Structures are given as C-alpha cells and as structure tokens.
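Below: the structure, in structure tokens.
The complex appears here minus one protein chain, its other protein chains still in place.
What follows is subunit A.
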Amino acid sequence: KRKREPAPVHFALNNAAVLIQRWYRRYVARLEMRRRCTWRIFQSIEYACEQDQIKLHNFFSYLMDHFTPSSSKERDFISRMFVSGESFKEAELEKYCDYESMEVPDSYTGPHLSFPLLPDHATTLLEAFKRKQQLHARYVLNLLHETRKHLKQLPNISHVSTCYSEEVTVCGDLHGQLDDLFLIFYKNGLPSPSKSYVFNGDFVDRGKQSLEILIVLFTFLLVYPNEVHLNRGNHEDHMVNLRYGFSVHGRKILKMIQNVFCWLPLATLIDQKVLIIHGGISDTTDLDMLEKIQRHKFISVLRGKKRKESNRNVEIQEIIGESKADASAAEHDAASSPSPQPQPAQAPSMTNRLEFSKWVRQMVQEQIERCRQLVDSESEEEELTYSSFVSMTDLNAPCWTRQEEWKQILDILWSDPMPQEGCRENTVRGGGCYFGPDVTKKILEKYSLQFLIRSHECKQEGYEFCHSRKVLTIFSASNYYEIGSNRGAYVKLGPDLVPHFVQYQANKTAHTLTMTQRISRVEESAFRALREKLFAHTSALISAFKAYDKDGTGRITLSNWATAVESVLRLGLPWRMLRPQLAHSMADGMLEYKSWLEDLAMEQQSQEHIQSGLLEVIYRNRSNLETIFRIIDRDHSGLISFEEFHQTWKLFSSHMNIELTDDGINDLVRSIDFNKDGNIDFNEFLEAFQETEFNSDCQKASNWVPSLES
C-alpha cells in the first residue's frame, strides 16, 4: 500500500517542474529568435548583393563621364567592357560554337549522346553525373544547339493540361544544386509520358553544378517535349551569370548558353487556371502582351536606374545588359544624328573629356547597331515585327515599345510578393516590383485564374503561401544558405488543382543534427558572413563611431553602436538582438570599437603585406570586381593580363576616390600567383577573398544518399 505523498513534497515537485518548464520554454523562444535573426541576416546580405548590380551600372556611367584614358590601351579597355553580350545570327552561332569538328577521344569514358535523344540517354547521363563524370564539350554544344532549336518553336507561355498527364510536378529554384534534382527524381520519379514536370527557373548560379543541371533538364526536355516545361528565371541571364560566376570555362559553351537562355519560355499555364512564373507579377502585367512579344530579344533583362529613354537606348540595355549612355546626352545625340556617324579614324584628343565621352558613346552605339542588325536579321521568319517599326499596312498590329515589353519580362522574372496592398518598385533587388494582395486579386480575376505559383525566394520549409493562399512560393534548393538552413520542396497538382507538397533536404548530416545544432551551425555561417561585411566597411564604421565619441575615448555605448552600424550597413537587421554574438561590451556597458574592429580584421584572411585600405576595398567590391573581370576576359579563359588587371584597379580607384599608389597595386599582384606568361588567374585571386560562401563544396555530402524525410 502506498502512502499518499505528503503535500509539501508534491508541492516541491510541482514547483520544480514549473521551473524547468519555464526555463525550457524560454530556451526554445530564444532559439526561435536566433533562427529568425539568422534568416534575416542571410536574406539581407543576399538581396544587398543583388543591389550591387545597380551600383555597378552607376560605376560604368561614371566611367563614361569622368574617366580620361591616358593611352589607346585604356581606350580599348573601356570600349571592350561595353560589348560583351552580343547576340549572334543563327549561321554565325553555328560557326562560332561549332562542335562537329570536335573529336571525342577514345580515352573519353563519359557518356555519349546521339541525336535525336532517347530515354536511355537521359538515364545514362544521370548515372554518369552521379559517378561525378563530365559530359564532353562536343556533346554539350550539340545538346545546346538542339535545345535552342526546340525552344525556338515554343510559345512564350507553355500550356499544360492535367487531363493528359494526370499530375504535374512543379519545382522551384535549383541554383546548381544537382543533389537536390537527384533527390526530386528519386522521390517523385523521372519525367515520362505519365509524369509531367515544370521547372520554374533559376537553374544556375551559386551552386557548383549549374552546367550539369542544365544538361539534365535540357536532355529531358528533348526526350519528353510534351511533358517537360522550363520557365526562365532571373538567373537565366547573361549579366547575372557574369556577376554570380556561373563559371563555365569555354567561350563556346557560354556563348551558346546565352543564346539558349533567351529562348526559354516565360511562363506556364496549367489548365488555364494556374499561372507559373519565376518571380511574380505587377499591376501592369499583361498576359496578352507576354504571349506576343519576341522574348529572345532580351538576352539580359538587367537594368540600372530608370530613365526616360529613346528606343535605341533600350536596345543598348537589352543587348549588352548595362546601360552606359547618359539619357540626356543620348537623346541629344539621337536628335542631332539620326543615323550612326562613321567611326572617326582617330579618337578625339584625350584632354577633352566631354569629347572623349561622346566619342566612346558613339562607338558604343555603332557596336549596338551592328548587334541590332544581327539580331533583327534573325527574325526573318516573322512577318510582323512588334517593335516600334510597325507595318503601315496593318493598323491593328499591336505597337508596344521595347520598353513596355522589357518591363513585362522584368516584372515576371524579378518581382516579390509583399503583405501590404499596392505595387511598388523592388529597390532591394534592383528589378521588378513588390506586389500586394490586391494586385494578385486583380490579375487572377482578369484572367480567370485560381492561383499563382512562383519561386525566386528561399523559404525555410521549401514552400510558403501568401495573399490568402493565392500565391504559392516553391523553392527546391535545400540547405541553400548553409546545411540545415532550409528544406527544399516540390508541389504536385492533379486535375483538382489542389497542391500536395513534398519536402526534403539533400544532406545526410542535416538529419543527425538536433534542432539546436542545426540552428547553431547555420547561425555561425550567417555571423561569419556578417562579420566579413562589417570588416568591409571598417573605414565608414570608424567615422560613424567617432561621431559618437567626440572625446576620443575609443568607447561608445551599445545603443550608439547599433545605430551607427545600421547607418553604415543599411541591412535593416535587429542589431541590438545580434550584438551579443558580434561584440563584447565592457562591464560598464560600453564598447571599445577600435579593438573590436581590429578583432574583425584579424579574423579575415591575412594578407598583411597589402595595405589595409585596399583589403577593405577588395572585400567590399569583390562581387563587382568579379563581374568586371569577367567582362574583360573576353575569351572566357579565366585569365586576364597584368596590364588589364592594373587598368581595372586604376579605374576602380578613380571611382572610389582612394589613393592607390602603383606600389599598392604591385603588392596586390605579388600576392597572386602568376600563371602563364604574365596573366592572372582572377578566380584564384578572388578565391583568396572568398572565405564565406553560402554553399561551399566541402559542406556537400560526397556521396549522395536519398533522404527518407517526407
């Protein structure tokens, strides 16, 4: 017989339980806060990077107006920067990216492709990639040519019907993460006559296997053309690839890819009821226009700040992706010289900056004319052109400006939904809009749609609804920021159009970690990235701190620290929440900012012999530098000459207003290994400053293992 427990003991037990529970709940809440802060850090840094593109554009504009080259070399250098995204006429493309002359050696053990492709080719390819083999360049080029031919026949908006294939699977961003694609095929089955797929853009960039993903997707596209549908994403874009380093070595392949991307369809419609686009919509989205425009004219959709433009300038942006011409000056030029003037045999005197600017602009315009002719002549199969040169015999032909067409594409590739009503410019990304629930409602009503599916934004669970479940975001790259940061997901739709989700994480380790470990790990990665960003702004931070430290004590309050940091970095992060993990305060609640910044500096890769100001500049502008290097590297070999390297720096420093001695540059150069006769492998150079990568190789599992999570 058990005596009833005396009341005091039970009371004590109860109290103890409450205490533990109280403590535990607080622990979990703190963890949740840390998780959300981590997410905010990653997102704000990612979008700030995209904003850099605008800054780069401004840099080019600045160059155009202010830089006086002191030699013909420098002149060439600038002009070369502007004509990097040329479009090719069909015949020229075949010739330039010729593959038939490429021999596949007997020693090649990788997969062989023959055309037309068969299902066996696809499965062989998958097996080969799983074994880490590569596809021979000849086959790659052949595949790209065939893909382009196929895509050219497709309309801008693909139509899918669930009555034929019963179920449609929609996948979001993959970003070069081949393991995720393998996982999707493992869990869901390969594309086949009874299994339809829609891949909603952003196949490339950031992940390490962008080319493999393209190869797999294009192969399935050709094998099952009725069942596989691809939408263009904002990363299927030449300028964006340059920035994010879709590092395909081999100019032919890169050139072909540029000319395949522009032919990717823009949207997919399921049963006329579900619209699938990569980014989103805007209040001016017009599906009729989208169906009719010539999508392939837009090789790059990226653009800088808005201006009132003539059509000609819009084409400049289209073709080379970056606007160089100053609006007013260009209009002046257009007014005064309607046809391009012949290139002067000799450039004007270097001492006259304005003259030079004008000359460069003229030269650029000529290049553009040349490109435009190439592009236009490609459309000989079309009877009506929807450009501003409308046939006078058909007054009913739609007459949209290139500008309007371009905006349509930009909006669907770059926009993001927002909780508030309305539609405003997406200044964070630098392109597209933020669209509210009212915009969604209007578009759905206008076209009798049930809901939208889009991607473009990483979501923790791999998918997320918003706008009262009228907008679904689907994201298929798991562990995007870091192992354990997020799941990937895909969505299946049957004839009832009710979405069913499957989630996964393509990394074994993620499952063995506890929630705490997973969060800690991702958090560590986020803070490392954040500290690097802080370091990159050392000079500006010191100035900001000093403003709060008039007496020069070297210390400031934590409150002022938070305010100062936000004013410099402008990431919109909760700095007071993050502070304990970023900076230690003294007992009196003050922070010694000088030693804090020194600690930050020590953490970064030590390049002691380079002057610290320079180091900071490199960090802050690494992405921009990379883009510029890639543009200079015309043959896409990964190498630029020492001279070019030198010139890049000079241009940069004149824009950045920093004192850069020749010694400083020499120091830099000395820290790089020279390869191949005075050429610099800029990937090596940039890698030295790439300590933080969101997805670095070593973190990926070396052997793919299917996840059993569902």
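Just so we're on the same page, contacts are C-beta pairs under 8 Å (C-beta built on N, C-alpha and C of every residue); 3 or more make two chains touch, one makes a residue touch a chain; residues count from 1.
Everything below uses one rule, namely that contacts and distances are computed from a predicted model.
Chemist: Tell me the UniProt name of the left-out chain, picking from "TBC1 domain family, member 19", "EF-hand calcium binding domain 2", "Barrier to autointegration nuclear assembly factor 1" or "Nicolin 1".
Modeler: Answer from the UniProt record of the missing subunit chain: "EF-hand calcium binding domain 2".
Chemist: Decide which residue listed in A:L13, A:V104, A:L118 or A:A547 touches the omitted chain of the complex.
Modeler: In the full complex, the listed residue that touches the missing chain is A:L13.
Chemist: Pick out which of A:Q21, A:S161 or A:Q450 touches the chain that's been left out of the picture.
Modeler: Only one listed residue reaches the unshown chain, and that is A:Q21.
Chemist: Which residue, A:G110, A:P495 or A:P574, contacts the hidden chain when the whole complex is considered?
Modeler: Considering all chains, including the one not shown, the answer is A:P574.
Chemist: If the missing chain were put back, which residues of subunit A would it touch?
Modeler: 12-30, 32-34, 36-37, 40, 418-420, 514-516, 520, 558-559, 562, 574-577, 580-581
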